[in-house]
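Here the complex is missing one protein chain, while the rest keep their positions.
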Amino acid sequence: MEQFFESATPAYITMAIVLIPLLGFIIQIFFGIKLPRKGDFVPTTAIGLSALLSVYLGIQMFRVYDPGLCYESIKTGVEWRWLDYGNVKVFAGVLLDNAGIVMLMMVSVVSFFIHLFSIGYMHGDRYYQRFFAYLGLFCFSMLGLVASDNLLFMFIFWELVGFCSYLLIGYFFYEEEPPKAADKAFMVNKVGDCFFMAGIIIIFHVTGSFNFREIFHSVESGEWAERAAEIGIYAGWITPQGLLTLAGLLVFGGAMSKSAQFPLHVWLPDAMAGPTPVSALIHAATMVAAGVFMVGRMFPFFTPTALLIIAIIGMITAFVTATIGIVHFDIKKVLAYSTCSQLGYMMLALGVGGFTAGLFHLITHACFKACLFLGSGSVIHAVHTQDMRDMGGLRKKMPFTHGTFLIATLALTGVPCLSGYFSKDAIIANALEWGMAEKGAAYMPFVFASLAAFMTMFYMMRLMHMTFWGKPKNQEKYDHAHESPPVMTIPLIALAILAIFAAGTILPWQTAAETWYGDLVERPEAVVMAESAHMHDAQHEFEHLHHEMHEVHHTAHYGALGASLSMVVLGFFFAWLFYGKKVLSAEKVATAIRPVYKTVVNKYYLDDFNDVVFVRGLRKFCNLLKITIEAAIDFLVNFAGYFTRFVSFTQGLVDKYIVDGMVNFWWWFSHLLASLFRVLQTGNTKDYLALALLGAVIISVLMLFV
Amino acid sequence: MSVLMFWFFALLAVVGAAMVAFLGRLINSAFALVMALIGVAGLYWTLGADFIGTTQILLYVGGVTVLILYAVMLTPKESTRVPWIRFVPAGVLTLAVGILLLTAFGGVATALNTLHSGGLEQPLEPTAAAIGEAFLDREGYLIPFELASVLLLVVVVGAVFIARRKREV
Partner (left out) sequence: MEFSLSPDNISAYLIVSGLLFLFGVLTILTRRNAIYILLGVELILNAANLNFVAFSRFGGFGIDGQIFAVFIIILAASEAAVALAIILQIFNNYGTVDLTETNLMKK
């Protein structure tokens, strides 16, 4: 059925997938209140339709089963003329490759289950219909992001997704926490977006296009090198290769904030102030994954240096956020830090060249993390608290929740046979390969990834012990707890099933590369090569690297397998020691390493740093500006006043002496003339006669002699 | 003979005029005016304007003088002695006018010397018929003649009106 992907049908289907949720949003936001059940079925049905359509696309993809599938709607004539004047032409279309189609499927299906869950979870909320409307808007934005074939539209949807996040985090606007968290999320995201936009601008400036394929072509054919050398702004201080790295890093900056990489991750834990379904959908499965997905899309564009930095940041994120996750007691915060850590894993994978692994982990993570969040939502719904110190022994009271939660946890921690095992193992294997190929300090990603795996297991088991196992710590809450209604448990079960089978296999000896995903999604060729000497090095670098990595592939794989399995076991064991048998005491350890503990608990003082430097600093600066401007304006206004008075005074003088003087002069003059002429008016007839005669004489003289 | 006539009447006129100007009493001046008017009439006769001369006697001496005498009688007699000093400014002005006239007349006379002989050669004829014809000639002075009669009517009415005893207007 190759013809399917050569016609315009996939484009239309994709547009339907993207736009149906938007329609759902429009209907819901205007008419939701008036519909029965406050219209919750409208967005749910919409996303359900999108899910069905994307599954249909997925089926087509499986039929074709071509790793090189790259469907561009522009080629089939389906495009939208966004800008077209002079030199600037932006035509937007749909881009579908295997990774993208899988992403569409994941987003729509997971969203659908979360919609179902929300019907139960948000039941009775005062602004019920608004929640579903926002969910619909978000789905539209996310699906659009995945389907875009150019950076501009991806950025537009990127921003839209961030905006929906703001709306949904601040959903409980009448409380104190959510609006602040929403602001924080939006602001931090904006920082990253600025970098992203700078990167897009540089790319557009040099290549003249936003379209992914055209950008890659420009770099590959050497056009980038030529143009970058020509343009004066860049030619002076940076080589074309350096500019390429810079643009790549700036673009990655956007991913840093969206996908919560250190240090721009600070918004994600606070975002837990939003409703739990929101946390599940946006801050676990989809929106935060957008950054990873974007890095995947732009993968051919990154130079080795850029990828190195990506890997480093991913590594740091994975490790540091995992450490914070160990010490928190809020169940959602633990899961939030877990998300940060896993995102770090994904970035790490992409940085070391494990393209398939990273994106695969994205998909599997979406499934089990969403399940975990919804499960926590189920728990919170039951015990009405988020603090794990008030929980315990819920295993008996909430079997379905416990069961699905356990399955998802095992998947997250990389226990064999479950989907997470395949993806996580692949990442660690790739990290080891890279380390072995590059040697020396390049082993660090592997080491950190392994340590993070240990900590992942540790904190998840800690969570399990504190929440579901052991004895209840708060008897009252325990008594009230009950299992959630089916509308909430069915999505949990569905997601758990996905968490198990997403890899398409449960045989532990298979690797990710052998899964359907590994078949369909291959690392794209980097296009970072050109005629200049520098570029030539990059090409060689990559080829050399990948060659080396391939050599050590099998060795690394077993090594990684051993490492990750041992981490799993160790983590389980230690967690059991601390929280199961209570042989070791967490408090004692905390007291022993008190300064370290304090730092970690305070999230490495990042939030405080941001607050002091940026928030307060900005406030002081604004205050200063205000005082300065006020002083300036006061001065101006006063000056205007004085000046006006001065002008008026002068004018008064002029008016009094000159104008009046002129008038007075005429008065004086006419008086003078009048008194002269009055002499003639004597009233005496004889004088008049004499004057008449005189007049006659004068006239005669004039007539005779002139 | 004509020279003598001319001189007689000329003197009559001029002396009469001088007497009007310089005599002290009004009644004396009035009679002096009569004398001057008769002199002028005589001069008309020497110029050959017989009709004019006759009309002068009739109208002026008969009509106007009688009117003046009426007025003189109806108004009180006052001493009308003119103080000597008053003649000075008047005299200056009169002198100016006189020089003017002299110049004017001199010029005219010079211009007319060329026509001098033509005028005198014509025999003097009675003019009444000619004047009468001119008055009734359509291309002549018919209209002014008629207008003059209207004027006289207006004057009569106006004079009566002005001289009313009671001033109501």
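A and B label the chains in the order they appear, each numbered from 1.
Just so we're on the same page, a residue touches a chain if its C-beta (ideal position, glycine included) is under 8 Å from a C-beta of that chain, and two chains touch if they have at least 3 such contacts.
Just so it is clear, the structure is predicted and the values come from calculations on it, not from any experiment.
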Omitted chain's touching partners, listed by label: A, B
Residue numbers in chain A that touch the chain omitted from display: 681-686, 689-690, 693
Residues of chain B (touch criterion as defined above) contacting the omitted chain: 2-3, 5-6, 10, 13-14, 17-18, 20-21, 26, 29-30, 33, 36-37, 40, 43-44, 46-49, 51-52, 55-56, 59-60, 63-64, 67-68, 70-72, 74-76, 78, 80, 82, 86-87, 89-91, 93-94, 97-98, 101-102, 105-110, 112-113, 115-116, 118-120, 127, 130-131, 134-135, 140-141, 144, 148, 151-152, 155-156, 158-160, 162-163, 165, 167
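Methods note: only the chains that are shown with their structure count from here on.
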Chain A to chain B touching residues, read off their complex: 690, 693-694, 697, 700-701, 704
Residue ranges of chain B touching chain A (in the complex, touch as defined): 90, 93, 96-97, 100, 103-104
